[in-house]
Structure formats: C-alpha cells, structure tokens
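What follows is a single structure, written as structure tokens, with notes after it.
With one protein chain removed, the remaining protein chains of the complex are shown where they sit.
So, chain A:
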C-alpha cells in the first residue's frame, strides 16, 4: 500500500523532467564520446605518452584529476590517459545532474505543495519518492549503458569493451550515489535550497578530501567516494569491486532515505527551522540589504567552497615546485622559452577555471531576480514605491561584488598557502593580478545575464549554456581542436593570462565597453517589459 500509484507517478515525473534529462544525458555522452575519439590521435607513440605520464606525476595534477596510472598502463592503452583526464570531472558533472534532479522531484515538489496534492490522491505514502528514485535509477542506468556501449562500440584503439562498460558503470553508479545522498538530505532539511546546498557541500567536501588524500595520504582518499571511484583502474586493472562497493553504498543510502521518508510528517524535516526575528534591522530594510540577505546563504557557501578549493591548490604548489626542480631539463626548457616558471604557467590555467567557477554564484545572483518573478515575489517591490532600475541594479551590483569577493578569495587562498609551501613564492601582486584580470570577462557574463532577465526572461538559462561553453573552451579546446573563431566566442579566451602573458589594457577596455553596452540595453528592456509577478 505504501507504493500504490508508483507506476503512473514514474511516467508523470519522467514527462515533467524529460527535456532536462535528455539534455544532460546527450551533453554528458556526446562530450565523453567526442573526447574519447580524439585521444588516440593526440597521444600517438610512446614518447608523447611518457611525457604525459611525467606531467601527471605532478602533485597539482593529481590533486586536480586524481591519482594516475603506471607508465606501462599509459603505454598499453590510450584509454587510461582518457580516464585519468576525464573521469573525475565527468563524475562531478553527473553528480550535479543527480543532485539537481533529485532535489527537484523530492523536497522542491514538497515545498511547493505539489506532493500534498498528490498524496491526497489514492497513492501510497512512498509512491512519489519511489517514483522519483526510479526515474533517477533509470536515468543513471541509461547513462551507464549508453556511455559504456558507445565507448565500446566506437572501435577506438585502446578502448576495449569491458573497460568501456566499467567506465560507463562508474558514471552511472556515482550518479546514483549522489542522487541517494540528495534524497537523504531531502528528508533531513526543510527546504529545497537546504537539500541541494547540503548535497553540493558533500560533493565539494568529497572532492577536497580526495585531493588532499591523493597528494598526502592515500587512506584519507578512501573516506571520499570520489577517492574510490577514481581508483578502479579502468582501462588497466578494471577493478569491478570498487564499482560494486559504491553500488551497495548507494543502495543502502537510498533505503535510508525511504525509511526516513516513511517515518516523517509531510512538509517537515528532521532538522527544524529556526524562529525568526520580530523586527527587520535597518540594513535589511534597504533594497540592497534585502537582496544581500536573500542571496546570503548562497554567497557564503560559494565563498567557503572557493576559498577551500584555492587553499588546497595552494597547498600543492609547493610540491609542484619541488617536482619541477627535479626535472632539470624541463625547467631549463621553460626558463628559456618563456621566462616564466612552470608554476606560473600552471596558475594561469587554474585561474581561468577558477574564474569560470566564480562567475557561477554571480550569475545566480542576477538570475535570482527572475526566480523571484516566477514565484510572484517581485510584486512585493513593484506594488510599492520601488523602481525597477533600483531592484535590478541591486542584483547587478551585488553580482559584481560577488565576482570581486570570489576572485579575492581564490587569490588569497593560493597566495597565503603557497607562501609557506614554496621556496620561490608567488608575489601577492602577481597572484591578485592573475585573478582580477578575469573580472572584465566575468562582468560581460553578468551583463549577459542582466540582458536576458531584461529582454528574454523565458530564456535566462541560456546564460548557463554560455558559461558551460566557456568552460569547454578552456578545458577541452586543446583536446577537441576547435577552430579559432569558436574559441573566440568565449570572452575568457581574450583575457591575458597573467603571469604567463603580459597585461593587455586594450582587451580590458573593450571587454568593459561590451559589458556596459549590454548592461544598458538590459536595464532599458527591463524597464519596458511586463512583469509577470
């Protein structure tokens, strides 16, 4: 009786989420397959693979991508290179997909009162949760099979069938694991935001623990599921045991979420909400204060995450330096060629990636306004003596502050820890310059979000496509060999890579002008359009 109606609810949830599921699956599978087919070409011959192995021994790389393979494995199958570079980040993407998917069809549906409507029908108490978890299981199963079969059947040199299947299965099971974790948080917390935030915190924590463990103490890595999942030796040893372990853990957590769901009342969580204040403090009574308050949790969470991430990268900079000194010939090569150390060149890549992550909370801050409109809360401003320019301006201004804050934390983290870890430390100025040089590009992305909120409110999520695109260009352009103009579509490509490149003020000014023009159009459009609520 607990499960009555699960079948039709499963179809119902699938129908509602089908576009998101299809886009995520297509994106994940296509990027995986495209990258895989590029590998044999990129790493032809033993010499390039030896060089690769050498690069990957470097602690910073291990911290970022996980532990690598032995040289023989690299030489015997190009799949190992692919797995080392792609697996961990694909797992993270899969985890994000699952956290969002599960958060939506559990706590978010409950918070918005949809589950109440459904429970009033003749369905079992666990039917909705079961249905949403069945959707998650099927989605991950599809991901595992399609990726595994796809890789196996493409006939790429070095991609044998069993290993391909294991690769897909790892993706699927990690999705299930994070989906189950999210389902547990959906029972513990009282809000959908609490659910996704806690789940993301676990994901970030898992990544950091694995990064620190991989570099310093392998036992620590086994605390993090990402630690096990990156140790299956796929394409070499094919350790299915770790896959099975993850599967069992995921199922246990899933059952726990069902148990918690069965014993709790609808609408409440195990962690109760706190009592509120009787009066609003003077700062909250300003529009900016309100905007900041509404975005506070999100911003603080991101700030902690960004700082922790840059601290851990800072921690490996010292090892990185030591590692380069060992390889004398390489050092000589770099000194001669560019006049910059390998560390400095590594910093530029790191900064490009970090600034793309920093821009996410900033874009969220602008899009928050659209979310408020969807929830009929902007009515609270516009039925009172508050202008549209004021409200949009506050969100926009806060977004810029968020960028500056995040980039400062990134620079501070790298510099402060790198300081104590390196003999030839990065200077304070250089570190901050290499972070702040991305601000104009980030500003353009914020302006784009503002433009969409102002003129095409139904298409605001396009800004995420752009961010993802920029990320792909930074991360994969070398591998996928994009034409120049495609790379140039990303504003981040134009930013001078300090310290490896010189400052280019012209580019900064142009990016600034683009940002201002786009912003002005966005504000004008926002003042002219109908507000839905």
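Convention: contacts are C-beta pairs under 8 Å (C-beta built on N, C-alpha and C of every residue); 3 or more make two chains touch, one makes a residue touch a chain; residues count from 1.
Quick note on the criterion: contacts and distances are computed from a predicted model.
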item	value
From "Cobalt-containing nitrile hydratase subunit beta", "Phenol hydroxylase, P4 oxygenase component DmpO", "4'-phosphopantetheinyl transferase superfamily protein" or "ABC transporter ATP-binding protein", the hidden chain's UniProt protein name	"ABC transporter ATP-binding protein"
Absent-chain contact - pick from A:161, A:259, A:376 or A:428	A:376
Identified contact with the non-displayed chain, of A:144, A:186, A:290 or A:412	A:290
Hidden-chain contact residue, picked from the options A:191, A:239, A:477 or A:504	A:191
On chain A, residues whose C-beta touches the chain left out of the figure	111, 190-191, 273-280, 284-287, 290, 293-294, 297, 375-377, 379-387, 528, 530-531, 533
